[in-house]
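Just one protein chain is left out here, and the rest sit where they should.
Then we have subunit A:
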Amino acid sequence: MFDMEKPQIISHMEKSVNYTLYDCKWIPRSAKFVTIGSHPRGTGALHVYEISHRDLIQLKVYETPTSLKCGTFAASSLQSRHLATGDFKGQLYVWDLENGKPVYQCDAHPEIINAIDGVGGMGVGEGAPELVTGSRDGAVKVWDVRQRDAPVACMEPEDGEDRRDCWTVAFGDAYNSEERCVCAGYDNGDVKMFDLRNMSVKWETNIKNGVCSVEFDRKDISMNKLVASSLEGKFRVFDVRTHNSKTGFASLEEKAHKSTVWLVKHLPQNRDIFMTTGGSGSLSLWKYDYPVKRVKVEDGVKTGVAGSLQYLQNATLSTQPVCGMDWSPDKLGLAVCVAFDQALRVIIVTKLNRI
């Protein structure tokens, strides 16, 4: 049945390109976004587009030496708006998109950087601007661009331990200049949360299937919710406010997409709404509803209580997995996504302000 109150997911503009797209990011405080990908000849593609009166204008085209996998603006200031990228050879670059020149470069990992995230820039999150990279070599490294060549923190398995492929990383808990944590998801279903202040593993769990994406609902608050999506069409929402030393965090599992859930992206303007993208080219919009009481006390020990999920909308845009998606931080309901069908799409989600 048609529900008028449901938000719509509309593909506003679409553009095909001649290279593989992996990621896309809105340039903060602009109507521009950047697409990140790889040319067939093994070089990286960085393209800048601007939406202008229902048209998509290509502003900049840069080709980088190595195929690019992922990128973020989150550790850059609003004035500079430099894009940090991870590539297939494990190099971490920070680019000035005005001229396409790197302002920082280092060999971060011996193998591909699968995921990158930032904090401290853009006025989001307290403390120093930092980047975190997760790589196939199993290491998660935290970088401060003011320190060349060496990471400021490195989390990797000890010698002799299994090195699992790290697929995703996310910053969170950066509510003051001291606290900060990194969450990483691995191909074996491990989810690990590292406390950067104490340099320790704060919490870990396994969600059985490879973890494609993890994201906190907000980076700059005392950590609240964490969503981890997995290979077998499921994702799990953790309430990470209340930690029970025995049972860990309360969580809720949900099926979606009937295929790999590639991404989880929280709406910047409303942290309870998030989009998941699927292996079949679909997008799903979800809303998390908190329980009446978020904490219950049993024998004097606090335990979190999971809430429930509301399935808001679904739309199939492509035949191939949607591997990159980003909400505009400046305009509610505006987003861009890229899929393996070598197309980028600007999407509009309506009625988000009425949910």
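Methods note: a contact is a pair of C-beta atoms (placed from the backbone, for glycine too) under 8 Å apart; a residue touches a chain by one contact, two chains touch by 3 or more; residues count from 1.
FYI, contacts and distances are computed from a predicted model.
As stated in its UniProt record, the chain not included in the shown complex is "RNA polymerase II-associated protein 3", which appears among "RNA polymerase II-associated protein 3", "ADP-ribosylation factor-like protein 2", "Mitotic spindle assembly checkpoint protein MAD1" or "Cytochrome c domain-containing protein".
Which of A:L21, A:V34, A:L83 or A:L196 touches the hidden chain is settled by the complete complex: it is A:L196. For the options A:Q58, A:Q147, A:S222 or A:Q310, the residue in contact with the chain missing from this view is A:Q147. When the missing chain is restored to the complex, the residue among A:K32, A:R164 or A:R345 that touches it is A:K32. The set of subunit A residues touching the chain not shown comprises 2-4, 8, 10, 12, 27, 29-32, 51-54, 77-82, 94, 98, 102-106, 120, 127-130, 142, 144-148, 150, 152-153, 177, 196, 330-331, 333-334, 348, 350-351.
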